[in-house]
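With one protein chain held back, the other chains of the complex are shown just where they sit.
Letters A, B and C mark the chains as written, and numbering starts fresh at 1 in each.
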Amino acid sequence: MTLTDFQHLMPLLILTFAVLVSMLVIAVGRNHKIMYVITAVSFLAAFASLFELRDVGRYTIEPLLVMDGFGVFYIGMILLTALLISMLSYAYFEQREERKEEYYLLLLLATIGSCVLVISTHFASLFLGLEILSVSLYALIAYLRTRERSDEAGIKYLILAAFSSAFLLFGMALVYASTGTMEFAGIAAAIAGFTELPLLLLTGFGLMIVGIGFKLSVVPFHMWAPDVYEGAPAPVTAFIATVSKGGVLGVLIRFFMEVDGFRYPTLVLIFTIVAIASMLAGNLLALLQRNVKRILAYSSIAHLGYLLVAFLAGNQMGVEAVTFYLVAYFITTVGAFGVVAMLSDKERDAEQLEDYRALLWRRPWTAAVFTAMLLSLAGIPLTAGFVGKFYILAAGVNTQLWLLVVMLALNSVIGLFYYIRIVAVMFQQPEAETQVEPRGKLRPSIYVASVGTLTILALLLVYIGVYPSGLLQVIQGLLVTAAP
Amino acid sequence: MILVWLIVILMVGGVLAWISGKVNRTLPRWVALGSVLAVFVLTLYIWMNPLAIVIGSNQSMGHTWYMRFDQPWIPQWGISFSLAVDGLSVLMLLLTFFIGLLAVLISWREIQTKVAFFHFNLLWVLAGITGVFLTMDLFLFYFFWEVMLIPMYFLIGIWGHENRRYAAYKFFIFTQASGLLMLLAILGLYFIHGNQTGVYTFSYFELLNTTLAPEAARLLMFGFLAAFLVKLPVVPFHSWLPDAHSEAPTAGSVILAGLLLKTGAYGLLRFVLPLFPMATVEFAPWAMLLGVIGIIYGAILAFSQTDLKRLVAYTSVSHMGFVILGVFSFNEWALQGVVMQMITHGLSTGALFIIAGFLYERLHTRDIRQMGGFWSTAPKMGVIALIFVMASLGLPGLGNFIAEFLTLVGSWQANNWLTAFATIGLVMATIYSLRIMQKIFFEANRMEQPLPDLNAREMLIAIPMVVMILWLGLYPQPILDTARPSIQEQLQAYTEPLIEQAPIARMDRIEMEAIPEKTFGTKKPKEAKPSSYLQIFKSSN
Amino acid sequence: MGELLWLIPALPFAGALLLVLFGNRISRALVSTIGVGSVGISAAVTLVLGIEYLSSRPAFIRQEVWQWFDVAGFSPSIAFHLDALSMVFIFVITFVGFLIHIYSTEYMAEDKDYSRFFACMNLFVGSMLMLVMADNLLLLYLGWEGVGLCSYLLIGFWYKEPANVYAARKAFIITRVGDTAMAIGLFMLFQHFGTLHIQSISTEAAQVWSIGNETALIIALLLLGGAVGKSGQLPLQTWLPDAMAGPTPVSALIHAATMVTAGVYLIARMHVIFALSPVAMMAVAVIGAVTLLIAGFAALTQYDIKRVLAYSTISQVGYMFLALGVGAWSSGVFHFMIHGFFKALLFLCAGAIILALHHEQDMRKMGGLSKKLPVVFYTFLIGAASLAAFPLVSAGFYSKDQILWLQLAGENGNIWLYLAGLLGAFITSIYTFRMVFLTFYGEEKTHVGHKPTMAITVPLIILAVLSFAGGFIELPHNFGHVVLFSDFLAPILPAVSVVPDFDRFEWMLQLLAAVISLGGIFIAYLFYYKKPELIESIHRSEFAMAIHHFWHSGWGFDQLYDALFVRPYVYLSKVNKNDFIDSFYTFLANVTQGLHQLFSQTQTGIMRNYVAGIVVGAIMILTISLLL
């Protein structure tokens, strides 16, 4: 490892450093605010350090990692999301009596894990990143120990995740066995050698897809998602929905681009089936669901399906579409869960549809933000979600994936129903004129933290929805290096 | 730049209205009224002194656009914020804002809850519709197409009647589903054009020059049709309309009937005809058949409805049948008829909904079985209602007659049998229209409480509409002249460049000549030139 | 001259407008001034124009008020066209209209909706004038529908009574059926001539089409459809008897004198087209013949005095059609004029009677009125004589005789038509004098209340004079040979070509007609005055009664149409009230929800099932990747 390597890994190093520091701080004395500040600052610092790497072409750190535009963008995305989530978490945990400090520790670790994922070019680093992410997630999900749902979610996630990573590992092993290398590039070269893929290799890929599919919670590996989403604390749910999935998707794209998996009809077929299944199952499951967190879980399943459509386009435009959609999706999801978190109280998260009845007349602004988020999920204009969906459709039409595209259209109609349903509930007339809830039971600073976050998210949402070309420039600028 | 103002004023006005609700309850109404009035005046100004400019490849027709605004929006995708008005758009805008004014006025007493938010939505719907009528960029078109739905959804869902949520869902999902298909078609067109020319753009004027393989053209056309036929609506895609109309508040129904349906017709004229000339010709007989089915089916259903607003809703289904019938007969008579139909139907049906609203305010029911004999207690309302009922059955001297007659004359040139059946629709129109009069204003009065007649505000709403419908019926020439150039433009693909035809815009001849001239001996009639396409079409069926 | 032309229809319209706007705020006196005055002035204008017209005989006068619209060469104008034909109609409309308006001031005096009545009446006169003065068919269509509207409003004038409203609705809808046919006719005309300007069409059609041209035939039949609808001819006659629900002046003006003859006007106006298609001509004649018989028989059995008159109107219009059908254009128009006079007269008399008997319309409850209402009696007698074509002294005799005569003498007449006409004449005189005897003779059955005053009697007398003297402007050439009327119309309507040296039979035919008429009167006298027991004997026989009921119900046309059209339509509409198409979409929604239920079964919350899920997925993927 040379010095320049370190420079290029600066964001990760900063985060690691932050982890160590915060451990020490906890050892010295527990203080929620300090921990929060450390986390936030480190995220910011890490993000700032990215600007150094803005115009890195493609810097590989043999053999494990590579730092390129794609990586930079995804890391940046992950960091910002993590930052926002931590801001939300602050207010959320402030109301709770558990020991809050380790939470940030785990958050940082998980973030590191997913950052590693998106820049890894080697099974080893892939595996490491994935496990750092997962193991810290186990803890995060079950963080509120006193709620049995939390534990249930934790144990479910743990067993299933381990189970799936066993598949992943076995798959890797087989691939390794048949190609003799664990570097993506090497594998690509090896594959290029074969006239047709050997059974071993295909089995390997198949098993790996199982592992990856689980993390992405696509059908048929999606079943854990609703339970975990429901059980985990709202901010953590947001984290799972965004950061962890983003990381995995990033590595998936990188791997596929590297080995150019789109040449193999089998793989394409598998992903097509998975995509369609996810869209349908996700939307149908959410249709009459009355638990908001579960609705969001199912909708995230569907959205992963949408993402796969663009992913299957398998060209520069596809990658851009995925990335763009991911950004929109991150903003929206974090926003949505932010609202959930904000409305939650000591005992339970605000997850039942009833908790949102007539929200517009009780807390207009919160309701407005939530509405915006839902409309964005539904892909209605003036929101980022619309542009994202448009981009995906464009990518699909461009490569004539008519089946997928039509399915997407159909599904977003189904999806419309349950998003609008939540909105309708919020807009209902309050039965008894419930006066505005007593606010400011939180200290203003905290309140500001979460409200500010939501406002930022809403503004971003609309900004991207109305003027997407800024974001487009950034993406297109950074992703030129992604596609070989 | 004025064009942008049209939209901006409405949107800002909407936000202001929402905010001003904090100050007091009536302020939002005034804000809304003011902003709609402003844009109305602006549009009148545009109409009165058009500064003609020529755009894109249309010099051949000398198709003059009044005004244009262009501003790159998402250059990466060749999307630009491009607005333009020609005769057609101007007419549609005038209609939009006229109806908008009425909508604000009729809500004055009817809407008492969440006044501010109501007017926010109202103005944003209008803004969306304005955008649809103005935009010359297909992405932008879809954008506005969707934008107008959300506020409409809220108008129905929050201020509607008993069954509002169901209606709102239905409306929203129908239009969304169809809209997405259109989006796909737009994208398809975009890439085909891009691959041909290397220029990836959503600009309407560019895409007009796309040459399409028949197969592709057919598919894309169906994509567009999906959206427009659902919006129009054409049987069998109409079933959202009765619910939406009958559950929406009066203003909502008026806007739905008066404007949202027209966006469908507008789309057909503006996009489907010029973009897919060949495909439409193939599809024409079926489209016309759909139109006729719509006319008759709507009329039959209208007859048996007992909910007044639902009845009127079905009459719109019937009337919109004429639109599609006319659009697909590809000649100027029919298209002028269609344009007239869009306007006059907007007025007459709007008026009927308004009357339904008046009655509902007074009786709190829409069930005509409980009404009757109101003429004796409310003669003014009776007269107004009579006029618009007569309009809806196409009585000569009222606007709808011109519309329907022109449409039928045109479609007769294209297809005799279907037109004959469509004409039967006129009889059915008589049947349901007279039923309205009879059940509400004639026969014995079953109500015990007295029915107050129209007050000043309501007269203020009704009188202008009466004047308009009469004017359109007796001297529609200004409208026709305004629409002519754009219509000839849309028909370009179907006809040789028309050499013939009438002096352009005789704005000065508004009132009848003071000194009538008399002539001796027969005057030679102008020869009507059936366009070359017609013979082809006649031979084909 | 001619500058004033536009005033003729404009004045009544103005009157109507004023009454609509201010009717309920101003005094009755003022209302009647406006209502009657407007029509009066336009009558005066007509007179002036008529004199000028007669003094200098132009082909026609055309006045364009403004261009209605102009689309791709389709450019109808709001323009008026005055020639001999329209002159006759304008004359009848304005003058008879004027008289009836005067009459109405008394007849409707008690009614609370006084101003509404006059508004509608004025509107009607305006539209009717529009109809006959239009120089293009579209404008004509405007008037055509306008009168339809007015007749609707006036039939349903007493709207509190559902029956009246239904009658009004029936009238409007049935006429609309005819109008639809006519509209299609207009489309075709436009398609072939690129214009709806009547003169141009007439001139061009003659050049373009030869006799017996297909298209001409179709167009003619379609126009005939319109005419049939408005003029209450077979098969669309059923609305007219019910239309008697309206106030009597309305029946007099609209359903006797003017509107129902619009069909005659249309055919006369478009005679070129008809002349081009003999089949259509024959159709017109046959329709006329059949109608006049059917209506005549129906009239025989009615008890409601107005219904008798209604049926008689139908049958008289039938005569006009008969005339037109054989190309005797001017005779048709002549009969229209005469009929306008005497039928208006009869209706007004009936109105006076009804008013006198507290709105009693059943003739069985009348009788012995000759003493009580002398004026009404004598005027009615004159009218009746004219209707029954009482020889030599009645106008009706001359007009009707001319028609009958031309059935044989005319080139394309034939014996059957003639016989039909003759039989019709016979029946006519029977039911006419049945009316007379039932109403004015015998003992008084109902107390006479309101005695008619000037406002009623004067119009009656004037009309009586007209329907007595009107005939002398057109006398057969075997005595007198006055042809003022046909000469007047000659430039517009070609004279019928007569079979050479057929004239010597003419006096025989006239004699026959006279005998027939007198015979009818005698029978009526016998049955309804001398020996009423004869009626009793007839009423005793089953068969006769069956016939009687059949005729009384207007030959069961109503029931027929009810079964054929009305019930199916209503059923269709009712059965599909909530739109079966909708259920399809509901079905889709339900399917989706069902799928939701299905899927949510999989989310058991039990970890092992989730594991199983993953395994299944894995197996699936492996099979795909290994087998494919």
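One rule holds in what follows: contacts are C-beta pairs under 8 Å (C-beta built on N, C-alpha and C of every residue); 3 or more make two chains touch, one makes a residue touch a chain.
FYI, contacts and distances are computed from a predicted model.
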Per UniProt, and picking from "NADH-quinone oxidoreductase subunit K", "Sarcosine oxidase subunit gamma", "ABC transporter ATP-binding protein" or "Heterodisulfide reductase subunit D", the hidden chain is "NADH-quinone oxidoreductase subunit K"
Chains shown that the absent chain touches, full complex:
A, C
With the full complex in mind, choose from A:69, A:226 or A:385 the residue touching the hidden chain.
A:226
Answer key for A:10, A:26 or A:155 versus the chain not shown reads A:155
By the document's definition of touch, the residue of A:173, A:353 or A:368 touching the omitted chain is A:173
Positions on chain A where the hidden chain makes contact
123-124, 127-128, 131, 135, 138-139, 142, 145, 148-149, 151-156, 158-159, 162-163, 165-166, 169-170, 172-174, 176-177, 180, 182, 200, 226-227, 230-231, 289, 291, 294
Interface residues of chain C toward the undisplayed chain are 600, 603-608, 611-612, 615
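We adopt the following convention: only the chains that are shown with their structure count from here on.
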Averaging only over C-alpha atoms, locate the centres of chain A and chain B and give their separation in whole Å.
45
Taking each chain's centre as the mean of its CA atoms, chain B sits from chain C at a distance in Å of 37
Please work out the Cα centroid separation of chain A and chain C, and write it as a whole number of Å.
79
Tell me, which parts of chain C touch chain B in their complex?
2-3, 5-6, 20, 24, 58-75, 78, 116, 138, 141-142, 144-146, 149, 152, 156, 159-160, 162, 165-166, 169, 172-173, 176-177, 179-180, 183-184, 186-188, 190-191, 193-195, 197, 199-200, 203-204, 569-570, 572-574, 576-577, 579, 581-582, 584-585
In their shared complex, at which residues does chain A touch chain B?
375, 380-382, 386, 390, 393-394, 397-398, 405-406, 409-410, 412-413, 416-417, 420-421, 424, 427, 429, 467-469, 472-473, 476
Touch list for chain A against partner chain C, complex
155-156, 159-160, 163-164, 167, 199, 202-203, 205-207, 209-210, 213-214, 219-221, 223-224, 226-227, 265-267, 269-270, 273, 281, 284-285, 287-289, 414
